[in-house]
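Yeah, one chain of the complex is gone here, protein chain that is, but the others are all in their spots.
Going by the order they are written in, the chains are A and B; count residues from 1 in each one.
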Amino acid sequence: MNYPKELSYAKTHEWVKTEDGVSVIGITDYAQHALGDVVFVNLPQEGDVVTAGESFGDVESVKAVSDIISPVTGTICAVNEELADSPELLNNDPYGAWIIKVQDVSDTDELLDAAAYEALCAQEG
Amino acid sequence: MKLIFEKSVNGRSCTILPKCDVKQTCLDEDLERQSSLDLPQLGESDISRHYTELCKNVYGVNDGFYPLGSCTMKYNPRIDEQIASMPAFTDIHPLAPEASTEGCREVLDLAGKYLCEITGMDDMTFQPAAGAHGEFTGVLLIKQYHKARGDEKRTKIIVPDSAHGTNPATAAMCGFQVVNISSSEDGCVDLDALKAALGEDTAGLMLTNPNTLGIFDENILEITRLVHEAGGLCYYDGANLNAVMGIVRPGDMGFDCIHLNLHKTFATPHGGGGPGAGAVGCKAFLKDYLPSSAIMGSKGIQVRSFSGNFLVVVKALTYILTLGREGIPEAARNAVLNANYLMKRLEGTFEPAFERICMHEFVLGLGRFKEQTGVSALDVAKSLIDRGIHPPTMYFPLIVHEALMFEPTETESMETLDHVADVLRELYELAHKDPEYMKGAPHNAQIGRPDEVQAARNPILRWKADD
Partner (left out) sequence: MGHYIPSTEAQQKQMLCDIGLNDFKDLYKDVPASMYLDRKLDIPEGKSELEVQRAMASIASRNKVYKTVLRGAGSYDHYIPSIVRYIPAKEEFLTAYTPYQAELSQGVLQSIFEYQTMICMLTGMDVSNASVYDGATAAAEAAAMCRDRKRRVTLISESTHPDVINTVRTYCFGTDDELRLVPCKDGKTDKEALKQMLQGADVSGFYVQQPNFFGLFEDATELGNIVHEAGAMFIMGCNPIALAIMKTPAECGADIAVGEGQPLGLPMGYGGPYLGFMATTAKNMRKLPGRIVGQTTDSKGERCFVLSLQAREQHIRREKASSNICSNEALCALTASVYMAAMGPSGMKEVASQCMAKAHYLAAELCSIKGVKMCFDGRFFHEFLLDMPKADEILAKLDENGILGGLRTSDGILWCVTEKASKVDLDRTVSIVREVLA
């Protein structure tokens, strides 16, 4: 399992990278592994407002569905449309396959660093 | 197997209709269909052979043991089918004059009367077409009841986490927030969790009893009392009524409304996924909220057209008349006996989730077995297919690890149960000797394991000529 040091993590298994005021959000390696083969991603639209702690989309595998929770409050400025046709990118490259980018971030949930997140995943087994 | 479209030959047809004996009328061009109609072109013998080929790759109750937990796959009597196919039932228009439909209304009246007696309810509707549709109807009764009293603050429905997925989905369709409460280890309601969840915002509780683990909740009277005390109503999911019909009645447990699956408990066939019939019963104080048909002259809510799946009700009534007052509880007792007997015969092999008398179904927990052998509940289920037995319900309820849920029903003989127990014992031993073989099962089924990931990622949902 991979936990890149430069990212921050939500307890609900999303990763965040903030650069130049824009938060890039995806799901973690642990999350994609727990879900299994991802078959569909329910994506939001550019311009939608997301709220920290609330779901903005979901990821489907064959026998499960999991909400994607936004770790930040703000406005979506980009959506990774490639995931619509190639949901398997979330399995193959979870940290490369970002899901949304958020700007005008006004609030952020409490996030974990890589070590703390790895400890959390170890606990959840 | 070829698809029916791949057997089509241009110009081939059946000869069904005579020539038109009045002058043709043509549709104006702006109303006319523009695209060609590409339905298959076949002769009657082609059609007959096509479907006969298909049905060789179908497994019904008539093919063998079908222990799907929670589905009550009991034998579907032929007389029920014969009665329901009488022209005096099939050829009746739902809007024919009352004087010409006395028989149909008698069927609905009698079925309603007997099912009210069996469930302890005061009134019954047959409009809902299936179990989930019955749940929707039942919870709408609760919604109307609170609304009529001006009690707008009741926005929540309580559902145990061991419930079928339809329960929370139903509550959401009725505009309620779902409050999931945890169950105790044996799937029974955790009274403390229930008390904590109850309040002025409680609209009601949805419950199955016996619960989804096949255990009768002995606190049931206390549960319904607590909900009523908080001002909520109690909804009974009839999925598991087969264990207790004629023995104990949901009405006497304190439930206010219920649904029944006539296609489970009352022996009407599942038809590969329907039609069912989801009769909904209620206590007298809710009967004004039952659904009816606008075109048949009634006001009020309505969940589908006309009076529901009438011909399914004919089958269920025929079944009730056959069993009668003695046969109904006898069926329940034997359903429970068969489940307990099979569980007993498995002693020393797969472990039951609970070491106690069960109701009409029991759950095996293969968690430890999987740790020892690497063979999963899914592998065991698929191995049963190789031995001509339909798998039990898998991975439900969610609160048991590696669950296999068996519901043998009363219509299986002692010899069948003995045979199934022998097969399961053999699989248990095989898993310890040759786990890899079991992980590849089924080996001689119609198909190998299907690629469900591919199916969901690149959906092909219809045939196209170019494919």
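By definition in this document, a contact is a pair of C-beta atoms (placed from the backbone, for glycine too) under 8 Å apart; a residue touches a chain by one contact, two chains touch by 3 or more.
All values derive from a computational prediction rather than experimental measurement.
K.L.:
Per the definition of touch given earlier, which of B:158, B:258 or B:320 contacts the omitted chain?
P.N.:
B:320
K.L.:
Looking at the whole complex, which of B:216, B:235, B:350 or B:369 touches the chain that is not displayed?
P.N.:
B:216
K.L.:
Can you say which of B:205, B:312 or B:364 touches the chain missing from this structure?
P.N.:
Touching the chain that is not displayed is residue B:312.
K.L.:
Decide which residue listed in B:269, B:352 or B:365 touches the omitted chain of the complex.
P.N.:
Here the residue in touch with the unshown chain is B:269.
K.L.:
In the full complex, which residues of subunit A touch the absent chain?
P.N.:
The list for subunit A reads 39-40, 42, 60-65.
Going forward, only the chains that are shown with their structure count from here on.
K.L.:
So the centre of each chain is just the mean of its C-alpha atoms; given that, what is the distance between subunit A and subunit B in Å?
P.N.:
37
K.L.:
How about subunit A: which of its residues touch subunit B in the complex?
P.N.:
Listed in rising order, the residues are 37, 39-40, 60, 62, 87-88.
K.L.:
Using the touch rule from the top, collect the residues of subunit B that touch subunit A in their complex.
P.N.:
My answer: residues 452-453, 456-457.
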